[in-house]
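Everything below concerns the one structure shown next.
Here the complex is missing a single protein chain, while all its other protein chains stay put.
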Amino acid sequence: MLDSERTLNWFPEPFRRVCVVITARPSYSRVKSVLTALKARHDIELQIVACASALVTRWGRIVDQIREDGFKVNAEIPSVIDGNGLQESAISTGVLLTQLAGAFAALRPAVVVTIADRHETLATAIAASYQNITLCHIQGGEFSGSIDDKVRNAVTQLADIHCVATNRAAERVGRLIGNDRDIIHVTGCPSIDIAAEALRFGPLPSTDIIVLQHPVTDQVEEAGEQMRTTIEAVKATGLPATYFWPGEEAGAEAMSKELRLAGLHPIRNKPPLEFLRMLLGCKVLVGNSSVGIRECSFLGVPVVNIGTRQQGRERVRTMYDFGHEQERITKGIQFWCGGHSIAERTRLYGDGHAGERIASILAGKAQEAVA
Amino acid sequence: MLDSERTLNWFPEPFRRVCVVITARPSYSRVKSVLTALKARHDIELQIVACASALVTRWGRIVDQIREDGFKVNAEIPSVIDGNGLQESAISTGVLLTQLAGAFAALRPAVVVTIADRHETLATAIAASYQNITLCHIQGGEFSGSIDDKVRNAVTQLADIHCVATNRAAERVGRLIGNDRDIIHVTGCPSIDIAAEALRFGPLPSTDIIVLQHPVTDQVEEAGEQMRTTIEAVKATGLPATYFWPGEEAGAEAMSKELRLAGLHPIRNKPPLEFLRMLLGCKVLVGNSSVGIRECSFLGVPVVNIGTRQQGRERVRTMYDFGHEQERITKGIQFWCGGHSIAERTRLYGDGHAGERIASILAGKAQEAVA
Amino acid sequence: MLDSERTLNWFPEPFRRVCVVITARPSYSRVKSVLTALKARHDIELQIVACASALVTRWGRIVDQIREDGFKVNAEIPSVIDGNGLQESAISTGVLLTQLAGAFAALRPAVVVTIADRHETLATAIAASYQNITLCHIQGGEFSGSIDDKVRNAVTQLADIHCVATNRAAERVGRLIGNDRDIIHVTGCPSIDIAAEALRFGPLPSTDIIVLQHPVTDQVEEAGEQMRTTIEAVKATGLPATYFWPGEEAGAEAMSKELRLAGLHPIRNKPPLEFLRMLLGCKVLVGNSSVGIRECSFLGVPVVNIGTRQQGRERVRTMYDFGHEQERITKGIQFWCGGHSIAERTRLYGDGHAGERIASILAGKAQEAVA
Partner (left out) sequence: MLDSERTLNWFPEPFRRVCVVITARPSYSRVKSVLTALKARHDIELQIVACASALVTRWGRIVDQIREDGFKVNAEIPSVIDGNGLQESAISTGVLLTQLAGAFAALRPAVVVTIADRHETLATAIAASYQNITLCHIQGGEFSGSIDDKVRNAVTQLADIHCVATNRAAERVGRLIGNDRDIIHVTGCPSIDIAAEALRFGPLPSTDIIVLQHPVTDQVEEAGEQMRTTIEAVKATGLPATYFWPGEEAGAEAMSKELRLAGLHPIRNKPPLEFLRMLLGCKVLVGNSSVGIRECSFLGVPVVNIGTRQQGRERVRTMYDFGHEQERITKGIQFWCGGHSIAERTRLYGDGHAGERIASILAGKAQEAVA
């Protein structure tokens, strides 16, 4: 898919240094299979930079997990400005950019990999592209109807290689960057690779309900209330539930406060595989995580998707959306927990081999896309 | 063109605060007529932030000129990291972003305006959009075949209002952002407003040749040699020539060195109107400035356009392009200086009323585009 | 004390702009009476910049309280890098410095006031002194036997006016800066002003024990264990106790964890006056806060001072120190709660008029020191 000349330009080293920048716990989960595949290749030297909320205890400090999983972390760059407001997001991005420039200058990667659409990803994209380092963007071309779309599409504009999850995403990236179709690769989403593994290992004991809700960028003011509505809806079912802390974003503090006020003890962090096996063991996922769209559609786990955060994303027919209305959410949960219906399983977001496919592309050996 | 609901959302104040961020001398020239039109309106409070090379003496420190022209500068944000390399561009952008976030928080504009495609414009775009401030981008949708395109298109993704110069630019922005055509306005390029004024005042005495050449982002290593070739080509004509210093970008130092070695005394800075009247008085513009594409096509000044910097931009039929070959450049200059041919005048990039049109849009009163 | 020429140099304005930088909750408590006195003067324009942990919810976000108390906050500068490590302290200071430089350039104060010895105070001191703004340091010349001493003394070197709490502190500052004794003023500590007010209002109902323990900079690793020891010691007395969260510093997260594990519900924030009246109502303060040294010696509240954090500070005879040994701490608490002994009251750290005195000095009208 890549013509040989372009490929040669990418190879300034006997092996190619590929630097993956991890900014948060969910980013790591999504690319873990990519990291594993990159590490296994002899033509690649894997570099990992951990930054932003990947270093912050209250957001699950995934950097320790990365090391425990056997990866070397080449640099840690603290950059999250504490404060939970909008000004802080902008400053954090600036502070990360300032430091990442130096990290890339020191590590001298041939390719930098950035994932998805968090605000920090733009810092990675700028630091790489302004220094003429080939930038690979994973999970471009999606749609979520929030400022995340702006960030994701801006990163797409700066990227040189695009590894997207679905055919529709490939089309969208194609429209964004013009005719350069040969730099767009439909690899499937690497998060599905772990879901595939979870299926092989089977479910872990779990509660009926798993709750995973994040703040929505343009509804920061309502974040606390949205969390409270969900908590009340879950409690009204009377069924056992497991809660997770929200991810680091403007609005998260208000949500955390509601969780504490409700006397809940949310879980901070789970190894991705374990989390997916827990999911496989539950009856319904409640919240607005993209896990509901991606992994659950592969695993066949029902989802009560709340609010607008996943609006516009490709999804399975049997996934139902809800507003922030307590009663309706309660009913939605009861419907799936009643066991009368089964969610469908699809390969919409991947077949479980995205990691190897992306690693192969980064090594300059393009592969066929998901059929 | 804007529906009333959207318009209402924009009006948090009795008058709307519009903050224009000026990062460099050429940016100021381009938006001066917008600033004048904004200042004249009673429904707008104009704010100006001067930053990056707008504050640096060797790049013409345009901030002093802005004040002399009667505008109030609300904040000065030094951000250019000295060093002229690629790492510095990335760090400068991070340092600017870190500080701009606070400036916007203090100034509380309803709309932030950013211009064109320099690397710092992404800092402006991020600082505004991450803080949910409406972002207006002037001169999106163009094409120059360098990293500037990436930056320009990334800013387009983050922007909420697009004031573009030409219909083709409007099409390109439309493709980039999807169907939201009602936020794209073909206003013409405001730089043409000053060109129209220059026509009214008439030419100033000038040399036969004016040389204005900048480094090309992906040819930083060759910048010095490119400048030398041009200098030699101009000298070979034996005709009187006026040189300008290159703009602040990676590679500029090598070019400045060549200019000094050649014993030339380039001009650092000219008020825009005076510059265009000088241009009107010369026989040919030599170099790779976008002035050759825009203002010269309006003024009917011939251009010897060198290298790839303006590749892909819309242009008049009678504008000729040259590689970095001394002999051919010399011949090109001699052709136009011989006086046998006249360059055409067009309204391709505007009709001289872009400033008022953009001000009107920023005030929430949309206007018809250039016919 | 100040000669008239020096004073005149300070007056670039009809009234002098004095900018007080508040970096944390305890800093605000300490200078509240200074702010009140500055605001009351007609020859002063008070400016307040709130930054660092003064903006962070988990550290009591004192900026809201400042506004509720009727003060105008001229700028908010988020700067705390989340992460709780040593690298983060250094980066936070750099990020604050970068932004403060611009804030001072915009606010144009004649004098900047910084308080005590937190790591961020060096950012304030550098931003002011590098921009030739007169720097006033409150609470220099003290001694605490940790890196705080280094920071405090470095700020002293950069400061132009020194308002110290005690005669011994004045001596120490004098030794640090040479013979310039006329810029050192023994004003008393402004924190005592609120203590004086608390005495006038009388005690509030309180628990027997109040616990206020912070991490020690060079014992970050032990912070959690130190907290646990204290908690166990307090629990062993069986007496009712009120806990406060530790201040934002490396090590605080480990301490917070212990407080949560022990099932305690520490208080996050109290208005200073209310806090001191609570203190007046308790039988003993336990921990390592400087409140134990300063306010308690004025109020006559007994203190069980633990560890090395207050080592070397001037103190009353009847204040007892303890290591991190559970049994001994328990006995110390029981001794004071038994009611057989009374702690002495002194004016060692001030007479309750420091605020007016400092305001007068900042206005260029020097006053006699505490007799």
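Here the chain labels run A, B and C in written order, and each chain numbers its own residues starting at 1.
Just so it is clear, contacts are C-beta pairs under 8 Å (C-beta built on N, C-alpha and C of every residue); 3 or more make two chains touch, one makes a residue touch a chain.
Keep in mind it's a predicted model, so treat the numbers as computed, not measured.
**Student:** Just name the one of C:27, C:74 or C:89 that touches the chain not displayed here.
**Tutor:** Final answer for the missing-chain contact: C:89.
**Student:** Write down which of B:22, B:56 or B:255 is the residue touching the left-out chain.
**Tutor:** That would be B:56, which touches the missing chain.
**Student:** Which of C:20, C:126, C:241 or C:333 touches the chain that is not shown?
**Tutor:** C:126
**Student:** For the chain that's not shown, point to the residue among C:23, C:36, C:74 or C:98 touching it.
**Tutor:** Answering carefully, the residue with contact to the hidden chain is C:98.
**Student:** For a quick check of understanding: of B:79, B:134, B:187 or B:330, which residue touches the chain that isn't displayed?
**Tutor:** From the options B:79, B:134, B:187 or B:330, the contact with the absent chain belongs to B:79.
**Student:** Extract the touching residues of subunit C with respect to the undisplayed chain.
**Tutor:** 86-87, 89-91, 93-102, 104-105, 119, 122-123, 125-127, 129-132, 147, 150-151, 153-158, 175-176, 218
**Student:** Can you list, in ascending order, the subunit A residues touching the missing chain?
**Tutor:** Touch set of subunit A with respect to the missing chain: 75-77, 95, 98-99, 102-103, 105-106.
**Student:** On subunit B, where is the contact patch with the chain that was removed from view?
**Tutor:** 53, 55-58, 76, 78-85, 87-88, 91, 95, 99, 253
Throughout what follows, only the chains that are shown with their structure count from here on.
**Student:** Look at all chain centres (mean of CA atoms) and spot the one farthest from the centre of subunit C.
**Tutor:** Taking each chain's C-alpha mean as its centre, the farthest from subunit C is B.
**Student:** Using CA atoms only, can you tell me which chain is the most central one in this structure?
**Tutor:** Per-chain C-alpha centroids compared to the overall one single out A.
**Student:** Which is it for copies subunit B and subunit C: same residues on both faces, with over half shared, or different residues?
**Tutor:** Same residues, largely: of all residue numbers at this interface, over half are found in both copies.
**Student:** Distance-wise, how many Å sit between the C-alpha centres of subunit A and subunit C, to the nearest whole number?
**Tutor:** Here the centre of subunit C sits 43 Å away from the centre of subunit A.
**Student:** Which integer distance in Å separates the CA centroid of subunit B from that of subunit C?
**Tutor:** 51
**Student:** Multi-chain contacts only, two chains or more: what residues does subunit A have there?
**Tutor:** As it turns out, subunit A has residues touching two or more other chains at 87, 91, 95, 99.
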